[in-house]
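Every protein chain but one is kept in place in this view of the complex.
Order as written gives the chain letters A, B and C; numbering starts at 1 within each chain.
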């Protein structure tokens, strides 16, 4: 696999869909919210991304079946009071290298533009490093009109006190160059555990903005599942370290 | 060398061969088992891989002869009760960068598919970080049918408690995308030494699955040889560190 | 975005312009000086660079609007006693990888050559790690004639006691290969804060060399703004660290 590839699983036609992105990130806040949205609203997967820029590994599921690193596009038609269509991107990995991140985000944007996307929301967490009271939701956007809409929804504007690293930021930035507008919503979180409360706060603001309704009762349950997945990932990381210790041959880093 | 290249040394024709991979990894468990299998059954090398994604170095053998970083394909015809053909991939290196790993695994799979491969076993070690009693063998697979076959062979299914990093995992993952099925077998090992016992446990399960017989008497001897090779690799690593210390000029890492 | 792209915003024609580069670096000395020059002399942006070699992130401005990583070309016509034209390159990022730095500097040089550039000044800081008295300005150049000109301007020649890392050095080096001449001017700075005094010293030498006049009164104010921007960047860095801590999934580094 030399290039990122998108496999389209189902031919669909959408009417001016809103694009929502939530790849793995801080406290899994965005991912948790988007996975929940997909389940509760019954979104359908219609395309998937495989990329040499993802980590070179597989996960193993509960049944022992290997799973590729993947990003998945789901769609929803005619949701909420405004009968809007949606494309939701979730997955288990982001690009590793800077160049890989740019290539992936560029590929993703060109793909969703083909379905008529003109606006997007990227979802993430904002790590504050200490326990939060009530989890606030912060936002940034590609233009002033959207900033005003975020303010009306009670979202705090993140002004000049930080930036956005990874796909959630880069999709907005590269989107601007492709005439796409949008906002990044970030749920405040301590940052060091899977934060279902931050995801719930984030989801409430998102549903207000999208004019849809989503039941959040099962979000805690989902957070528990995510915690298990994270634990798996951490064990894999430990395995990498062990592997490195255990094998003199493949832990050679070229230096000079 | 700008791209990975495969040199075919011998034109062969195989009948529905099973592909077995065992590149360097944790405790050299897989490599030890596969190298032993090649020797005991008299497999013949028929192709080799050189790649710019391997570490930029050579090894020096017992006679002072330099050896390239290499992956080597061997074949066996009409083995065991089922008269099956095999392709076995071993070597002294894996790709260093994520993109390099993807490119190599993709190239390997396309190559073995040309010989009619439809199923594969990837061999590795599972580091547990402390001494093992009897070394167990763990497995993961690309589908449920193979999971059942592994269970029948007394292999413990690795469920949701970890992933598989490097070629052993990626070959299965990318294989799924190419309609290849298979399993990864992992011999439990402390992870910090060359583990002939883990390799023997692994080999026993593998021969059961493959319905072939392999004498494991000389495995200890082989482990001793591997230990020497590892020692060589560790000294080389020390050399890299020394090199870096000794040369102000080539230890410059660009940061900004 | 697979390649660096230059967007030309305005068609202009320049007469033998002098190219001035000041991308982010030590103490932001060069950037501060060049940003001030652009503002005071009213330079006009005419082209911008986006690149997959920049960090994969966006900044957020005072109003919550996301800003891409970018390099920007500005021009000035008929400045100073010699009525010279100028192209000034500033921005918020440099390339991350060595290959990315080479590709960017090569692209930049080819671009400015199209406008008739034959000479250039690259601006930077020289970190000495302790407080400076009066900030001296050091220089290096592509030929002896320019070295003499620097000496006449009271610039201390940096001889064999160091090198120049990043765009300020590489532009001169690659420029030599393209028959461009020039000098790097480095304002002495402790290196660990935004140094308006070093920028002022640098700007005074630059204006002497260019035979132009620039009011430096507002430089302190600009330094304060830059300090805020830096603080933002540092918080973002902290965020990356937190993100990594908070998410087991995306802090996997492939090792073997």
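FYI, contacts are C-beta pairs under 8 Å (C-beta built on N, C-alpha and C of every residue); 3 or more make two chains touch, one makes a residue touch a chain.
Treat the numbers as computed from the prediction; the structure is a model and nothing was measured.
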Handout entry: Option from C:68, C:92, C:135 or C:201 whose C-beta touches the chain left out
Key = C:92
Practice task
Using the touch definition up top, pick the residue from B:69, B:123 or B:171 that touches the left-out chain.
Solution key: B:69
Handout entry: Touching residues (missing chain, whole complex) on chain B
Key = 1-2, 50, 52-69, 96-97, 100, 228-229, 231-233, 235-236, 238-240, 242-243, 245-256
Handout entry: Interface with the undisplayed chain - residues on chain C
Key = 24-28, 55-57, 92-96, 98-99, 101-103, 105-106, 125-127, 129, 139-144, 147, 150, 157-166, 169-170, 172-174, 176-177, 184, 189-193, 229-231, 233-234, 236-237, 240-241, 243-244, 247, 250-251
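As a working rule, only the chains that are shown with their structure count from here on.
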Problem - Intercentroid distance (Cα basis), chain C paired with chain B, Å - result: 48
Completion exercise
Residues of chain C that touch two or more other chains sit at 252, 254-256
